[in-house]
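With one protein chain held back, the other chains of the complex are shown just where they sit.
Right, chain A next:
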Amino acid sequence: MVTRGFTGRRPPRPEAERLPPGQYLTDDFPVLQLGPTLRIDLARWRFTLREGSKPLKSWTWAEFEALPRTRWKGDIHCVTKWSKFDTAWEGVAFDDLLAAAGIAAPTAYLLAEGYDDYTTNVPVADLTGGRGMVATRYAGEPIPPDHGGPARLLVPHLYFWKSAKWVKGLRFTQKDEAGFWELRGYHMHGDPWREQRFTGD
């Protein structure tokens, strides 16, 4: 449906080609979260892999920082319509977490869990092969608390609500279980290139 009188301001072509449908480019780094920024004491921080309720492996901050590091640079896309180009992250790849734990992924799905009790589901296949990491640095610095530090999940090829802030662990689940936003009508997968914003998209 053409909107009377709307012409729009098209981004230049190289930019337009990097923007998924319905997104616009921002130079800021907006903050989106349910509540106040969490204050996390690194001395008490733990990151835990679980299968259901059973812990598989847990790391302290110092142990986590000693794991193999991965860098990734690229574009991120928020379901609230902003995209940000060329973001630079560093952390521990999901593949390296499994290797350090000495396990293979026990199921095909998991829920990322935050210290704020936020949850979001991600298929294991979207994290393996270098597609996901637990990031601890952004633009060469520790991730600021507003952006999910000390550690957040990073799954940049999915809408950014999947990249859980203040992540405390990953819980493998038998089936694809909805997390916080998915229970509230947001898409189970969230691929920005297929514009999977809401259930049914």
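General remarks:
Quick note on the criterion: a contact is a pair of C-beta atoms (placed from the backbone, for glycine too) under 8 Å apart; a residue touches a chain by one contact, two chains touch by 3 or more; residues count from 1.
Note that in this section contacts and distances are computed from a predicted model.
Only one chain is not pictured, and the protein name UniProt records for it, out of "Periplasmic dipeptide transport protein", "Oxidoreductase", "YeeE/YedE family protein" or "Lipocalin-like domain-containing protein", is "Oxidoreductase".
The residue touching the chain not shown here, chosen from A:59, A:82 or A:172, is A:82.
Where chain A meets the chain that is not shown, the touching residues are 1-10, 21-22, 24, 26, 28, 30-39, 78, 80-82, 116-117, 146, 180-181, 183-185, 197-201.
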